[in-house]
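What you see is the complex with one protein chain gone and the rest in place.
Presenting chain A:
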Amino acid sequence: MFLALFFALRDAKVPVSLREYLTLLEAVAKGVAGFSAENFYYLARTTLVKDERHLDKFDRVFAATFDGVLTANPDSGAEEMLLALPRDWLRALAEKLLSPEELAEIETMGGFDQLMKTLRQRLAEQKGRHEGGNKWIGTAGTSPYGAYGANPAGVRIGQERNRHNRAVKVWDKREFRNLDDGQELGTRNFRLALRRLRRFAREGAATELDLDGTIADTARAGGMLDIRFRPERHNRIKVLLLLDVGGSMDEHVATCEELFSAARSEFKHLEHYYFHNCPYGTLWKDNRRRHSARISTHEVLRTFPHDWKLVIVGDAAMSPWEIMTPGAAVEEWNEEAGAVWMERLLTAWPSAVWLNPAPIRMWEWTQSTQILRRLMGERMYPLTLDGLDQAMRSLNRGTALVPPFSPD
């Protein structure tokens, strides 16, 4: 049974390893959890989850794995169905609020077991989404089953919050939900993520007094002063930042500004250029003079050596023609297609990532995003803390093809 939990957690992308599983078994064997389900839940949580972002996922998986067992009716598969209920099917579209008098009118049904049993029957009978009403499982009704309803003896499924504070089990309360990913991004967070991309090296002239070395060498020489110098320590990483501006990027301006300011303070060697939608033959450094002071992309390609890291920021949302055919760019006449230019950029700087501020769930709906993602060799990451982190790891790994980014 624990194995089922272990694999379910791994399926839900909670990073648990064999080591943690063995620790859990050891703790159970030593009787840390005693004989209460609640303590076992706490123990499993403290053993298997190592980051508060995963706590909510853990709660969900735990509920899914053990509901059948802990409600003492292990014979039916309805619980798995219960948690497999499509989310949007139960999404709150409407809310109906009953007065306290009405609430009092609704009689409690025959206890929890009775509720679960009836729920299983209803699940078997019902197909499809339901809203309102007082029998079927759905949202905002007075049936005991489903979310956002007002039956005091209800079983809550897939509800955002505990509306009337009458939930039955701890792990179903899902108190850690708002810790789950999607955190606010600030410059500080960005900087910490960017800090992954560090490669310190001491190069150049030896100008800094190496105190430890001096002391150690002097001591070794029996007290004869032996002064050591060493070169200063620098972050050797050099970054070329290409930023998409205008059009659909306007709504992401704040995020991009934060990224830009974080990158500027984090990397000593940082060069940036702007483009619109997709990089073509020219780029520019100053948005106010974007029409007068353009720089040929060929020149940029020649200027920066291969060991620079290329970071492209853009939402990659445009007409597919703008990438695939010559002469389709919005702002200029391009002799060669965007795809050709992308090839050139990637040949010049093999270590490259694309950061996309658009939410990852939108990507599959834009064909151009798909195309660019393929062109980048799947190295497109969402502009979130998590995505940035993975992007920096991928840059650190260098040119090796990285596994595609998977959401969640």
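Following the convention adopted for this analysis, a residue touches a chain if its C-beta (ideal position, glycine included) is under 8 Å from a C-beta of that chain, and two chains touch if they have at least 3 such contacts; residues count from 1.
Everything below uses one rule, namely that contacts and distances are computed from a predicted model.
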### Query
According to its UniProt entry, is the unseen chain "Molybdopterin dehydrogenase", "Branched-chain amino acid ABC transporter permease", "ATP-binding cassette domain-containing protein" or "MoxR family ATPase"?
"MoxR family ATPase"
### Query
Of the residues listed, A:12, A:192, A:301 or A:324, which one is in contact with the missing chain?
A:192
### Summary
From A:12, A:32 or A:301, the answer for touching the chain not displayed is A:32
### Query
Among A:42, A:273, A:304 or A:321, which one is in touch with the chain left out?
A:42
### Query
Taking the entire complex into account, which one of A:4, A:206 or A:219 touches the absent chain?
A:219
### Query
Please identify, in ascending order, the residues of chain A that touch the omitted chain?
15, 17, 19-20, 23, 26-27, 30, 32-33, 38-39, 42-43, 45-47, 49-52, 55, 175-176, 179, 192, 195-196, 212, 215-216, 218-219, 222-223, 389
